[in-house]
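Of the protein chains in this complex, all but one are displayed in their positions.
So that you can tell them apart, the chains are marked A and B in the order they are listed, and the count of residues begins at 1 in each.
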Amino acid sequence: MKDEQIIQLLSEKIFLRKTSTPRMVASFVIRDFKVWWSYKLWTSLDVAGTVFSVVTYYLFSLITTSQQVQEAGYSVGGYFTFALIGIAFQRYVSFAVEGINDSIRDEQWNGTIETILSAATDFKTFLLGEVCFSFIISTAFLIISMLVGILLGASFNITLLSIPSAILMSFLLISSHMAVGVLSTGIIMKTKEGNPLTWAFSWITQLISGVFYPLNLLPWYLGWLGRLFPLTYTLDGIRLCLQSGQTLFSPAVISDVASLIIFTLAATPIALFVFKKGYNAARRDGSLGQY
Amino acid sequence: MKYAVEAFNLTKAFKGEIDNGERGVVKAVDQVNLKVREGELFGLLGPNGAGKTTLIKILCTIILPSEGTAKVNGYDVLEESEKVRSSFGWFHGETGGRSLYWRLSAEDNLRFYAYLQNVPRDVAEKRIDAFLEFFDLMKDRRKLVKDYSTGMKVKVMLARALLHNPPILFMDEPTIGLDTLSSVETRRLLKTLNTELGKTIIFTSHNMFEVEQLCERVAIMRSGKIIIDSSITTLKDTLRDIRAIEVDIRDSKNPDEIIQRLSQMPMVIKILEIRNRADNLFVRLQVEDEYEAIPQITERLHSFGTKIQSIRQVEPTFEDIFVKLTGKE
Partner (left out) sequence: MDVEELVRLLYEDIPRRSSELTHIWAVFWANFKIFLSYRSWVITETLSTVASIAMYSFMGLQVAPDKLSGIGYGDVDWLAFALIGVATANYLWMCISRISHSMLNEIREGTLEYIVSTSIRMRSYIIGQSIRGFLVSGYFMAGVILVGLFLLKVPLVVTFETILSFLMIITLMVGSYVGIGVMIAGIILVYKRGDPLTFLFASITEFLGGVLFPIGYLRSYPLLWSLAWLMPYTYALDAARYILLVGGSLTSPSILNDIIILVVYTFITIPIGFKVFKWGYNRIRAEGTTATY
């Protein structure tokens, strides 16, 4: 192509329109999916790992008693169902949060982050795109875990309304953890050391959110600390719905839902603020493309 | 005659994308035959993607050839890779400093590589000091490399390639990322290493001027093939033949007349290109002697009241050289 042709092409007047946010997000999701799909072998390894961890806790449940779980108000399914819900949803959020961090780090590594952020995309859209994809993949893993659990004999006490209630709780879980993911991403951008942070986060939630044991087994101060984490409310709510057949209309579940909403409303602006700080700091240091 | 580097029908094919997304085989290095004498300062020129770096990496035993083989310091790159590896120093400018440990200091990096290259401890310390001083990095020697500028990283990488005092140096774009003064110093260092210590240096660049200054013999690569392999004097003659002058003229009311006047000048051989857009005239000409031509053209156009925005001598492109030397388009 001759330079005259290029000049002619560029001097054509086009009405510039902003690409709509959903379209932008979709294009991020599609791109990430293509990258992910190119690693089929690894995906299958991930699935295998998930299955193994469910089976491990099934075998562990064989040496436990269901007494504590029932005392905590989750009447059906015993320890295995209790732990299954705990593992599946805990991994769900930690996967999603780690997924966001990893994708940002990959972008930094490949040097694509600077290009993307300079390509007239505002950073909220960019983030939303990254976040959506991680949650889609983690949902698939959640479903796999639950299916394996059911095959191994996890039993539930559900009613017509309790399943939609559990699904609603899952959405609240997502929205509250988006904030967590965004927050940690902001910190990574500045410090370049993200994984330890998310790791610590996932261990702390495992310890005090009641993933493997009911909260009443914890000493009071840890139990109190556990109430600061949204996962605690989600797990409680989902277990009440799936193990005790309660629904959105029972007071215990309502209080869980309310807590999650409050957490999300409070955490989202803070997270966006921290992210913007980290992003600007990285731009100031000129270390955006660095890792 | 002993050769430092010999390549026999060296070919490297990668599976990858060719045009418009189709998958196929790309030959990054295609049937290359090459002989570089011991003690020669050899330039490897070519546009980006010509296969220079792949060729060097094969010689460094990092990439295995698909066909053919090569000898470095008399050792075969396939059969005797360990002996090959202790024979050369390698610098790869394109990495932009990434091939260092960013979380170690400059001196820790150099120490690490010196040990990997079997330099005795006391000698390593002495040389590290000398190189850091030469490259003016003494005061930052304990700083982590991640806090270095690109130019500083390049200097550490240069020192790394030379520390073990190998007989052969593969210098892949060694002045990329360096400021003018440092590149002059670096070129001088390489030249001295060549003349004083008899090091064989294979120098790649896409800057013709650099190669012209430094090398005795030059090969030019294009699409994986060595198209031209000639002495530097032949190349210089060729360059003289096809060096051009470019003139930008503003507010040219009568371009035809200006062009006519230019072509009437005795030292103008040919007018290569004319572009005229919105009263701005651009002319590219081939002249007998570019150093004489610039003042003469300026004077002549000036006497007609023509406003010259700029006039300069331009280096020929690789295409120009290919056409000139091979006679093919």
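Quick note on the criterion: a residue touches a chain if its C-beta (ideal position, glycine included) is under 8 Å from a C-beta of that chain, and two chains touch if they have at least 3 such contacts.
Being a predicted model, the structure only gives us computed values, none of them experimental.
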Which displayed chains the hidden chain touches across the whole complex: A, B
Touch criterion as defined above, residue of B:V25, B:L64, B:I271 or B:I308 at the omitted chain: B:L64
Residue of A:T65, A:T159 or A:S255 touching the missing chain in the full complex: A:T65
Residue of B:V25, B:A130, B:I271 or B:V314 touching the missing chain in the full complex: B:A130
Contacts of chain B with the absent chain, listed as residue ranges: 12, 14, 28, 54, 57, 60-64, 66, 82, 85-86, 88, 90, 92, 95-96, 98-104, 108, 111-113, 115-120, 123, 126-127, 130-131, 133-134, 144, 160, 162, 164-165, 185, 188-189, 192-193, 196-197
For chain A, the residues touching the chain missing from this view: 39, 41-43, 45-46, 48-50, 52-53, 55-57, 59-60, 62-65, 67-69, 79, 109, 191, 193, 195-197, 199-200, 203-204, 206-207, 212-213, 217-218
